[in-house]
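One structure, pasted below without further comment.
Only one protein chain is missing; all other protein chains are in place.
We call the chains A and B, going by the order they appear; numbering starts again at 1 in every chain.
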Amino acid sequence: MSKIVYEKSKGLSDVQLSYCPGCTHGIIHKLIAESLVELDLLDRTIAISPVGCSVMAYDFFNCDGIQASHGRAPAVACGLKRTNPDKIVFTYQGDGDLAAIGTAEIIHAAHRGDNVTVIFVNNAIYGMTGGQMAPTTLIDMKTSTSPLGRNEAMMGKPLLVSELLAQIPSATYIERVASHDVPNLNKAKRAIKKAFEYQAAGKGFSMVEILGTCPIGWNMTPADAMGFVKDTMMPYFPLGVYKDEGGNA
Amino acid sequence: MKMLMKGNEAICEAAIVAGCKAFFGYPITPQNEIPEYMSLHMVKAGGAYVQAESEIGAINMCYGAAASGVRVMTSSSSPGIALKQEGMSYLAGANLPCVVVNVSRSGPGLGGILPAQGDYFQMTRGGGNGDYYTPVYAPFSVQEAVDLIFKAFDVADKYRTPVQMVADGMLGQMMEPCVIEPRPAVKVDKSWVTDGNSGKRPRNIVNSLNLSAEGLEQMNIQRFAQYKEIEKNETLVDYRVNDGDEIVIVAYGAPARVAVNAVDELNESGIKAGLIRPVTLWPYPYASFQNLPASVKHILVCELSMGQMIDDVKIAVAGKYPVHFYGRCGGVIFEPSEIVEAATKIVKGGA
Partner (left out) sequence: MTTRILFSGFGGQGILTLGQLIATIALNKGKEVTWMPSYGAEMRGGTANCSVIISDKMIGSPIANTNIDILCAMNIPSIVKFEDKVRPGGQIFINSSIIKDGIARTDVDALHIDASNIASKVGDLRVANMVMLAGFLQKTNLFTFEDVEEVLKQRFSGTRNEHLIPLNIEAVKQGMEATV
């Protein structure tokens, strides 16, 4: 007599994920899917996927999906949420999408206090297009467009998105978490769940920044990529709650 | 009831009466009355209004709202419409209905705020990337703008396409009597919407991405089959050519009102002149040029540009008639006398 000990979340479709081995997009998808199912929100959720590695996220979540143009997912979310206030709307965006081309859209979604949830996966690189430098690429990190390493004098320091958005008066909840080991994944899931709970309660704009991996773009083994998150990314991108006004609202 | 209304405000009121539930905009002259009106009246009507961070933000908010199946509108003026082209292409690619109003101004660049028609290419040739068209309505009076707004929402819904309306500062700022009354909207299937009801039906996806070459080709072929239907069913023209006319003037939008004066003056002065006023710029009323009276010897295209619609007129007449041009630009509006003079020279000079 066999016994089911683990099942794929009902929040995920049966479409095979398109992510590279060792990339944490897949596990982050799982955390989102589980959260939506556990909070009983899945049936009224619309996922908005970006341009980037997660462009086809609409295929993977078992709910309605919209594919947005590069960086504009927060604006799409705003239009959707304003006309469907009783629905759950989240964007799933990478650092090229959110922290470069989409800075105006993300800042103003927070600025308006749009009651949506943003899942921001920061892996310090443009993965889909072939490993180019992102605003979040670390100093001296080599990418296909910073072959000599990111030079601070020419390219500035990596952008700290959670710190930036936490300054915005109308943002409700901003937390940075990581995806490289089980304890951190548990924390990440708690953060994701809280963000959706806040949205369901009408508490306003929330963003969870998740430090992710890109073993292919970083030219590392999956195991080394997990270590890179812990040893190199986390010191520059400190984890923690940057803003949480959900309790006061 | 007949009311005296500004073109910009009449467009808004008509949209609200036509069931538009959301407006997303950004300030730019000379269309500011539109977001201003919507910020009060759309909200009073229970709809959504957001002043976006940019025209790009606004068109993408439209994309989100349209995906959930509500009637949605945005407006801007020429440089802002240029910014919206990314979103227009996405709307077309994802087959989403939306109404976009361009109260156009002179360009290129920041240009000026006075009436001009230099956006013809941008609007009729798909200003964004990829294979697509959008129906473009060009009203010449406040009442026609009202009527065409109702039409624009219906056509957008029926064919699942973004639809544009082009006005200019003249039509937007002028007041004219108009009647805005509810009329029945076209009935359409909206089972495709992504409004989060996936528990009750298979989940829906709104998307323009297709990485299979054959798959994307099929999507485009299907869309162009729709375009054929639009060309067949939705082409509109104001045709005022009579037997005996020697010259046909072609003009569109509010500047065509000047051409109306000019045609009257020409006929009074003994030069038989007619007018073709395309009401849809895409689909273009090519057929109106196919069976002109035998008396017609010349075509004179009048635009507030260096000459853009003239390309469509040349396509329409296919070399059968000499196609002349008279235009002003930069915000200068031609006067009837200028068109009369140009037409007279052509007819008398036998040019």
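FYI, a contact is a pair of C-beta atoms (placed from the backbone, for glycine too) under 8 Å apart; a residue touches a chain by one contact, two chains touch by 3 or more.
Computed from a prediction, not measured in an experiment: that's the story for all the values here.
Every shown chain that the unseen chain touches in the whole complex is listed here: B. Here the missing chain is touched by one residue of B:Q51, B:Q85, B:Q226 or B:N261, and it is B:N261.
In the complete assembly, the contact with the undisplayed chain comes from B:Q173, out of B:S39, B:Q85 or B:Q173.
Here the missing chain is touched by one residue of B:M165, B:I180, B:I333 or B:I346, and it is B:I333. Contact residues of chain B toward the unshown chain are 2, 4, 29-30, 112-114, 169-170, 173-177, 254, 257-261, 264, 331, 333, 335-336.
FYI, only the chains that are shown with their structure count from here on.
For the pair chain A and chain B, the distance between C-alpha centroids works out to 39 Å. On the chain B side of its complex with chain A, the touching residues are 21-22, 24, 48, 50, 52-54, 56-58, 60-68, 70, 72, 86-87, 90, 94, 194-200, 203-209. Of all residues in chain A, only 13, 42-46, 48, 55-56, 58-59, 62-69, 72, 75-84, 87-89, 104-105, 107-108, 111-112 touch chain B in the complex they form.
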